[in-house]
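After the structure tokens below, expect a handful of questions from me.
In this view, the complex is presented without one of its protein chains, the others remaining in place.
Think of it as A, B and C in the order they're written, each chain with its own count starting at 1.
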Amino acid sequence: MKDLIMFLILSVIAVVSSLFVFLSKNIFRGALSLSLLLVTMAMFFAMLNAEFIAAVQILVYAGGVLVLILFAIMLTKEREPSVSEVTTSRAVALIAFVVLSLFYLAKHTWEKYVPEKEFSATGASVGTKLFQTYVIPFEAASFLLLAAMIGAIYLARRRG
Amino acid sequence: MEEDKIINQLKEKFGEKILDAKIQRARRVVITINRDDIYEVCKYLYENGYEYLSCISAVDYEDRFESVYHIFNAKTRVLVQIKAIIPKDDPKIKSVYSIWKAADWFEREAYDMMGIVYEGHPDLRRILLPHDFKGFPLRKDFKLTPAQWFEKKG
Amino acid sequence: MKYNIEGLEVEEKDGEMILNMGPHHPSTHGVCRLVLKLEGERAKEIIPVIGYLHRGVEKICENRTYPQIIPITDRMDYLSAMNNNLVYCLAVEELMGIEVPERANYLRIIAAELQRIASHLIFIATFGADFGSWTIMMYGFREREMVLDLLEEMSGARFLYSYMRIGGVKRDVSEKFVEQCKKTLNIIEKRLVDYENYINENEILLDRLQGVAKVSAKEAINLGLTGPNLRASGVAYDIRKVDPYCIYDRFDFDIVTRKEGDVYARVMVRIDEIKESIRIVRQALRELPDGEIRAKVPKVIKPPAGEVYARVESPRGELAVYLISDGKSDKPYRIKFRTPAFANLAAFPHFNKNLLIPDLLLSFASIDIVMGDIDR
Partner (left out) sequence: MVAELVDYIMSNKILLGISKGVVVGLFIILYASLMVLFLTWVERKVAARIHVRYGPNRTGPYGLLQPLADGAKLIQKEDIIPYAADRLIFTLAPVFAFAFAVLPFAAMPLADGLILADLNVALLYIIALASLSIIPVIMAGWASNNKYSLLGAMRAAALNLSYEIPLVLSIMGVVLVVGSLNVFDIVKYQTEYIFGIIPKWIIILQPLGFFVFFVASIAEMSRIPFDMPESESELIAGFHTEYSGMKFAMLLFAEYIHMVFGSMLAVLLFFGGWHLPGLGYVLSFLENFLSGFAYTVVKWAIQFGVIVAKALAIMFVLMWIRMTLPRARLHSIPTFYWKYLLPLALINLGITAVAVAVVG
């Protein structure tokens, strides 16, 4: 009961803020509501007993990635809110998105995604999963990221 | 003496163009020329060790303007004062900015205060007074009494 | 977007930002406005806008009698009022052929050198504030206060002295002053070591000062930099030596130079100059003769027709006055002040391209300008 109330409140916040992200005419406010969305997501994780992931979510996305986004926004010159126009391509994209997500929802059932009750995502359990069960995908991912990073540095250097 | 030497040098090089040359006191030489020769004289002095442009001032006499250059040679310790005569009705003179970058603001100030136009100066604007000020306050005929109102900048 | 900066059209392109630094900014040392064209925090272009403190000193002087001008000169470079007094008095004396008594000459030199110490100390203090160390600021003012006490003892004023008179000085000094002066100089000499250590033993500070806003000797001469700023580039140019005035040729002192030409050199030159000034004052105190302090001058000062260009080494550089008398009135026909800070600020945009704002401000502080001196 308590969880349900929390879930409803949080989902309303999440949906409203995510709508605001792309409906807002002010790009900076949009980014700020994105941060609100990220924090709500973290709370969802916390409700699913995944406190570790919740904290990491805030640390990495809200504290790291979002600051980068805000930094980039501050570098742009456009101070006045630019009114986004409804173009055909945007309308097509929106309709396609809605149709596809409805299709996806219809195909999958909710029950599948109820978390395993016995697994609680504490630091220790996440560590065990990452470094024992899934160590090869984890290392592969980190290798891929490293390659991407080196490539980015190379590209940036060549331009500057 | 160094003072005599530079006067002789200048007279040799420019001849009649040097209207007047005298030694004011030790280490001070005063030379009078016409405005058309200012650039050549300055260039010559600069190439002969007179590297320091100390000051450019403008003076308003009854019959003429003068643009006065004080140029110093640190080795011989002689300060040459060049007085370039500018007619009242056409206050124009060639800029020495391309010789000394230091001339930049001195010339702007002379323009601002005395209305002498330095031709060839890259950015001859008013410097101390607002850009929409009317008249040249250090001229003797400048009326002090009426106030000037400036447009409000948005 | 286009801006009109005092008649100059400046265009703000993509990726640029026009930033008004001043007229009210903590680090512009008065009401100076620097219009910066920034790319990120890098200043591509600097356009100084001055004139906010313009009082028309030269015009006022044309309407004042010769002695009345002395207090006006105080108010130009208010941090080195003694030197301003001195250059003006030297000009009038040369015009009239007045011989200044020995004692007055010594007192003038003591006053001018104490003023130089005070001015350099205030430079160090405000420079400290600019790099974020309020401690240095307090220390600088503490030492300056002692020098001001001495100057007060000499002239009766603490800031705008009007101490020099045409033909001499205003007041004589007592034995007590001489003792006090010696004591103060000893204290300052000791504390200068602290300043040097603070700068030389601080990695963060060295990182900020060294190699910033370099200017080569040739460029500096061409730009019209004078004073410590020029000497920091390795040019031994000091009016006290190359074109001696007063009785400076009797004293034993060195021209302080540094090779680097960066902000660090400009700071260290000033600290070393304080030491040289202390040397001069000590010699002057030792040799201080008895006698008159003012020559016999006529009641109404009316110099013969003529012109004179007098110059002195002020703490900021070459301070000169070009004085023309028509011989008919007791007011100067034309007076033009060649002020050091004006020339130094004019040179500033030329050797400070592509600096970050913090470096730019330090470089700006290091040329040690006084707005009263620039705007006159």
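Details
One rule holds for everything that comes next: a contact is a pair of C-beta atoms (placed from the backbone, for glycine too) under 8 Å apart; a residue touches a chain by one contact, two chains touch by 3 or more.
Everything numeric here is computed off the predicted structure, so don't read it as measured data.
Put simply, the missing chain touches A, C once the whole complex is considered. Contact with the omitted chain, checked across C:19, C:193 or C:236, is made by C:19. Across the entire complex, the residue among C:15, C:132, C:156 or C:291 in touch with the chain not shown is C:132.
Where subunit C meets the missing chain, the touching residues are 17, 19, 25-27, 41, 128-135, 138-139, 142, 202, 204-205, 207-208, 356-359, 361. Where subunit A meets the omitted chain, the residues involved are 26, 28-29, 32, 35, 39, 42, 51-52, 55-56, 58-59, 62-64, 66-68, 70-71, 73-75, 79, 122-123.
What we mean here is this: only the chains that are shown with their structure count from here on.
Greatest centre-to-centre distance from subunit B is found for A, with centres as Cα means. Between the CA-based centres of subunit A and subunit C the separation comes to 60 Å, rounded to the whole angstrom.
Separating the centre of subunit B from that of subunit C, both taken as means of CA atoms, is a distance of 24 Å.
Distance between chain centres (mean CA atoms), subunit A to subunit B: 69 Å. Here subunit C touches subunit B in the complex through residues 4, 6-8, 50-51, 54, 56, 58-59, 94, 221-224, 237, 242-243, 307-309, 311, 318, 320, 322, 324, 334, 336, 338, 342-343, 345-347, 350, 375-376, going by the rule given at the top.
In the complex of the two chains, the subunit B residues touching subunit C come out as 24-25, 27-28, 30, 51-55, 57, 59-60, 68, 70, 72, 74, 77, 79, 81, 100-106, 109, 113, 123, 125-132, 137-138, 144, 153.
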